[in-house]
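Encoded as structure tokens, the structure appears first; notes follow it.
Note that one protein chain of the assembly has been removed; the remaining protein chains are unaltered in position.
Take a look at subunit A:
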Amino acid sequence: MRWGALLPVLLFAAGLLALPLLGPGFAALFPDVAEPLYRREAFGTLALAHAGLVLASLLPAAAIGIGLGIAATRPGAREVRAVADALVGFAQAVPPVAVITIAVPVLGFGAAPALLALVCYATLPVLRGTTGALATVPPEVLDAARGAGMTPRQILWQVELPLAATPILVGLRVAAVLAVATAAVGAVAGATCLGTPIIAGLVNGNPAWVLQGALLTGLMAFAVDGLLGALAPVSASPP
């Protein structure tokens, strides 16, 4: 655990606490705006809802991504890998706004369409990270494991996953940062999150609100990156 990695978390917390006190500052920055500080919901409430969205999408994305990644790397599962790649590649090729707009008539307004888009988006880096991580396990180690008489399940749990854990965590970290950024778009479908001030600002011609939402979303992305970076001390480069 590197404590330096927690700096972004402190920064995000500081942003959350300081922003409500900065009304005069935003008034000076945007003199034409009648209501310079977003007050419809507390920033803390928005941040909590945002984090909830991220967590609720990250868990299924991790389960799907790691599960598919493991399935795709089993011997004799080339087809699974091709299908998984195509499926998730397609899911990511569609922009999140499009997923949300298409999903709204089916799932209604609110968090559900946002969650769908987020799961689609976060799964790919987890899947890529998992297949890539499992591919780094040296073939002679797998040969030795089989030769020692481990069952495929024992090889997976005792050898492959422990050896691949760090790169898998890196994939999760990329997915989490991506999810924090993408979750803001959920506000389009009416999901409460840090994107809400952005959408409200855009609709009402209030750039101060847009700035406040964007600032906190960015800080939260940094915070999540730092937090997971402390667990997996490898730089999170996109797969």
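Heads up, the rule we're going with is that contacts are C-beta pairs under 8 Å (C-beta built on N, C-alpha and C of every residue); 3 or more make two chains touch, one makes a residue touch a chain; residues count from 1.
Rule of thumb we're sticking to: contacts and distances are computed from a predicted model.
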{"item": "Protein name, per the UniProt record, of whichever chain is missing from view (\"ABC transmembrane type-1 domain-containing protein\", \"Phosphonate C-P lyase\", \"NADH-quinone oxidoreductase subunit F\" or \"ABC transporter ATP-binding protein\")", "value": "\"ABC transporter ATP-binding protein\""}
{"item": "Omitted-chain contact residue, chosen from A:Leu16, A:Ala133 or A:Val159", "value": "A:Val159"}
{"item": "Footprint left on subunit A by the chain that the document does not show", "value": "138-151, 154, 159, 162-163"}
